[in-house]
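Omission of a single protein chain aside, the complex is shown with its protein chains in their original locations.
Chain IDs A, B and C follow the sequence of writing; residue 1 opens each chain.
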Amino acid sequence: MDTSAFDKQNLDIAWCPGCGNFSILDALKQAVAELGIAPQNLVVACGIGQAPKTPHYFNTNMFNGLHGRALPAATAIKASNPSLTVIAEGGDGDMYGEGGNHFIHTVRRNPDIAHIVHDNMVYGLTKGQASPTSKRGFVTPVQVDGVILEPFNPLAVALALDASFVARAFAGDIPQTVEILKKAILHKGYALVDVFQPCVTYNKVNTFKWFKDNTYYLDETHDPSNRVKAFELAIKTDAYPLGILYVNNSRVPFEEACGAFGEDKRPLFERDVDKKKVAELMERVGKS
Amino acid sequence: MDTSAFDKQNLDIAWCPGCGNFSILDALKQAVAELGIAPQNLVVACGIGQAPKTPHYFNTNMFNGLHGRALPAATAIKASNPSLTVIAEGGDGDMYGEGGNHFIHTVRRNPDIAHIVHDNMVYGLTKGQASPTSKRGFVTPVQVDGVILEPFNPLAVALALDASFVARAFAGDIPQTVEILKKAILHKGYALVDVFQPCVTYNKVNTFKWFKDNTYYLDETHDPSNRVKAFELAIKTDAYPLGILYVNNSRVPFEEACGAFGEDKRPLFERDVDKKKVAELMERVGKS
Amino acid sequence: MNEPSTITIRDDVSIVLAGPAGLGISTIEHLVPRILRKAGYNVYSTSEFMSRIRGGSNSTEIRVSSLKIATYVEKIDILVPLDAAALQHCEKRVSSQTLVLGEAALLDAKLPVVEVPFEKTALAAGGKIYASAVAVGTVCALFGVPAELVTEYVKHFFGAKRPDIAQKNAEAASRGFDLGEALVKRGVVSVELARDASVKDELFLAGSDAIGIGALNAGCDFVSSYPMSPSTGVLTFLAQHRKEFGIIVEQAEDEIAAVNMALGAWYAGSRALVTTSGGGFALMTEGISLSGMLETPLVVHVGQRPGPATGLPTRTEQADLELVLYAGHGEFPRAVFAPGTLAGALEVMHRAFTVADKYQIPAFVLTDQYFLDSYAAMPPHDLSKYAVTKHLVKTEKEYKRYALAENGISPRGIPGHGEGIVCVDSDEHTQEGYISEDLDLRTRMVDKRLGKVSYDPDDVMPPRFVGPDTFRNLVVCWGSNYLAVREALIKLGWKNSAMLHITQVHPFHAMVDVVLTKARKVIVVENNATGQLAKLMKLSLGYTTHEKILKYNGMPFSVEELVERIGKAIA
Partner (left out) sequence: MNEPSTITIRDDVSIVLAGPAGLGISTIEHLVPRILRKAGYNVYSTSEFMSRIRGGSNSTEIRVSSLKIATYVEKIDILVPLDAAALQHCEKRVSSQTLVLGEAALLDAKLPVVEVPFEKTALAAGGKIYASAVAVGTVCALFGVPAELVTEYVKHFFGAKRPDIAQKNAEAASRGFDLGEALVKRGVVSVELARDASVKDELFLAGSDAIGIGALNAGCDFVSSYPMSPSTGVLTFLAQHRKEFGIIVEQAEDEIAAVNMALGAWYAGSRALVTTSGGGFALMTEGISLSGMLETPLVVHVGQRPGPATGLPTRTEQADLELVLYAGHGEFPRAVFAPGTLAGALEVMHRAFTVADKYQIPAFVLTDQYFLDSYAAMPPHDLSKYAVTKHLVKTEKEYKRYALAENGISPRGIPGHGEGIVCVDSDEHTQEGYISEDLDLRTRMVDKRLGKVSYDPDDVMPPRFVGPDTFRNLVVCWGSNYLAVREALIKLGWKNSAMLHITQVHPFHAMVDVVLTKARKVIVVENNATGQLAKLMKLSLGYTTHEKILKYNGMPFSVEELVERIGKAIA
């Protein structure tokens, strides 16, 4: 696939050689290219960390906001202009730690965005502290004797909130990741893609090999409409399923339900305030 | 049961007559009285709303902090002095909305606290806006055409994170609520008790009768060690189960795991800094 | 207890209705002012209430006057306490000139009470719940309002619910009316008040309404907020009219989401508003800084209440000026407004949106509980004069979001509108919006951002100067104190004194300095404990305030209090 519309020249990429982020960048570019999305119509909202640097490295609109706060921004961008394709992207610390509250409530709100989380089970940019998804016992400069908290389970939490699309990918497999990302972007509603991403510098436990050895793809026998079954798979810790765990097509996206795009489909910025209407309202309220 | 140790005189209770909060207050007093806890050893940390006023109305140590922030305070109180019995108490908006991130990470951290959430499916104190647990279609002055978000499911989320104790009670049944609260307080580790609480002023949908009609108690056939089964029950919306859905006794409480109470069991405030040790450390670090 | 001798009230009447929350007081509060206005009176109303849904003691003051007033007075001419606690609650404000209406036995009153059997009459009319309608009738009768006007309006008000209930209430009001008329006939009370023909053209609005209307009129089309008293009224107002205007109003999960949604919305071309109070705003601090760095506009309305922390949730204070002035890490420009009147609120909302959009900065509108929850009359106001200009460009292929422009303002593009892509970045960035560690560029970007503060003088709102040009004393205030200070000075006969209301608190309009220079003595009136405006005047202009008149018990200044305290200061 030709991804040249998304290519950028003279990049000085800040990631470590061998980092899983490179594959996610490639997969994402390929996914949006294959879907025929124009860079002008794509917006990536992201936070702070290694993962959120992704939109700096390809040709797209970008809202690079605060650590942990990409989801509210992404929701509002989509709601302000539903014709845009909106992706929220960040790391596991960003999205599940600092941004945990937005994660759970965005699942509830169900905007039509794809949510890509680079899950390397560590804080990369700040040099290797535990992230919410770090496994028990993971030793870091702060978790000196290893992590004592139960790892955060993004898929299970998304299922608990009846997320409309729940998937997991592995950066080590670009073609399959492309397929999963495409489905997530096409899905109408909130779509979580937790991407297992090796951090070659700070995570010497959950390496490429570890991910390869501890994951498997769901096959056709898996029924993505079965929420309980999906939950059962999501809480497995002997082998982690990859692919689309759950889809609920009955949920209406936020921007459709919010009431602003009934008859008038124009994005908000194209509309002008009707001063007469405001004056009438004032009259009505003030003389009631 | 004699709850007089916890009684307060000349109370001007700010709740509406008929509010479910009265029953929860009664049940809580009874539970701690039956457990023989001394008021001096009980701490209730709470936020802002109608529910968090509870500790103002009985004899207990109280940390009435910010809206949504009781859990981190409760965790630190317990960790600072593990001999205290610590309860975190608040409303559904407080604990699942503003405080949602602390909820999910406190479940992971697993301090030995009981977490009581007065779940009236509405923002009481601020006059009736939707809360995270408000049902779809619930009409309020802000959700003018009814709630469009999927309700937050606290039990399912707690299960997704393998909470060590997950229960639901109903304020309309004080004796059973007392039993559930006692078990939650006795449980070693984080214990969630989501209490269905009628708000007679702002929630005319989920009334006493509604709760009575739409709930049932789990019986002995329920196996509280089965996480998947508990999840299946937690996501039911035709009839809501009451009782203890899930218990995981294998998790070590935070204050035990944090490393500060190995040999020395004294609360932190009783310890003095060893100046010689600090000087040695400085020497070691500065002359390495 | 004995009835007091006849009381004649001239030109300015203060009626106070007091009672526990949830007992129909809000019905009286709503009906009485509107009926009196229909009868041609100048009316103002202001409420003080507890942070509880039922019980306690709340009160509403309804001022009826020959003049156009809109301020809180301490004195009570007519008190209608609905229970014993209510009477006690208002005791300090009751004088020998106060007419207390009610049932003495019920009120457990130590004061003389004019026996008016509200409850008994209500029971006769069909039930205790009609007591409020009875009271409405009684009060209106004292002002010589035609009986039909009262019953018709009551019917109209309840009509929306159920016709039978409407009818019963109208009947109760009618019975109440008779009670009032009897009082007048018996000569217990006589009210001498001029009617005002212009009242019928005026609008009767709460501060919250004005902020909401002002936002809509400024093109606001996206609202993301988390409920918090006293700012929730603005959220509710906008939610109510959401559909009609095709705008989005979303209750966020927390204040952090609210502010980040608003920034996302502005980025995508919307004009977003956040409404909150001090504690909620505190949580937005990082987001404010983000607005500064992204150069993405933002408008935040902060309804102040007493702090710190939860403080007094339903009371009033002006103690968050410094909070909004300095919120956010790092350095970037901002604008801060604080309206003193309803018309001022309409203008300020327009200015906040305009300045935020044009300069790509955060703009703050500071009000307070007193301002938001009070109802006043506003003369007809032409909303069309506030033109909405969206400072947006259609992007070209090589569009650079942070192009280094002469005046620091890079043309703002939005995604999906033009050939280019639009990249905004919270890191220090290149002109294209990408992360950069070029330290020379850093300096230029800081200069660019800070350079924007040299506003076009047209974009800074002048302060409001009132009083004689040849003044010695200058009373300076901001926000909701405007009318109370003015009324106090009028009552004091100005006496070599003038007043300056600083409506745009930051940056100061050049005129602030000009006026301050002329003053021999500067007196600042603020509803806080440390004199935050006084500090800002010292910092920005070097002026030392000679006297600070401060109040911080949760109540607004009353006119009487200001007459006394300003009077002393200018003596």
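Everything that follows uses one rule, which is that a contact is a pair of C-beta atoms (placed from the backbone, for glycine too) under 8 Å apart; a residue touches a chain by one contact, two chains touch by 3 or more.
In this text, all values refer to a predicted model and were calculated from it rather than measured experimentally.
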Filtering B:L66, B:V157, B:A171 or B:V247 for touch with the omitted chain leaves B:L66
Sole touch to the unshown chain from B:A31, B:A51 or B:L84: residue B:L84
For chain A, residues touching the missing partner are 12, 14-17, 48, 50, 65-68, 97-98, 100, 123-127, 129-130, 132, 141-145, 201-202
Across the whole complex, the chain not displayed is touched by chain B residues 14, 39-41, 43, 45, 48, 53, 55-56, 59-66, 69, 71-77, 79-81, 83-84, 101-102, 104-105, 258-260, 262, 264, 267-275, 277-279, 281-283, 285-288
Where chain C meets the chain that is not shown, the residues are 50-51, 56, 256, 277-279, 281-283, 285-286, 288-290, 292-294, 306-313, 315, 317, 319-320, 322-323, 325-332, 425-428, 435, 437, 439-440, 442-443, 446-447, 449-450, 528-530, 535, 538-539, 542, 544, 552-555
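Rule of thumb we're sticking to: only the chains that are shown with their structure count from here on.
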Dist(centroid_CA(chain A), centroid_CA(chain B)) in Å evaluates to 30
Where chain B touches two or more other chains simultaneously, the residues are 97, 100, 132, 145
For chain C, residue numbers touching 2 or more other chains are 242-243, 253-254
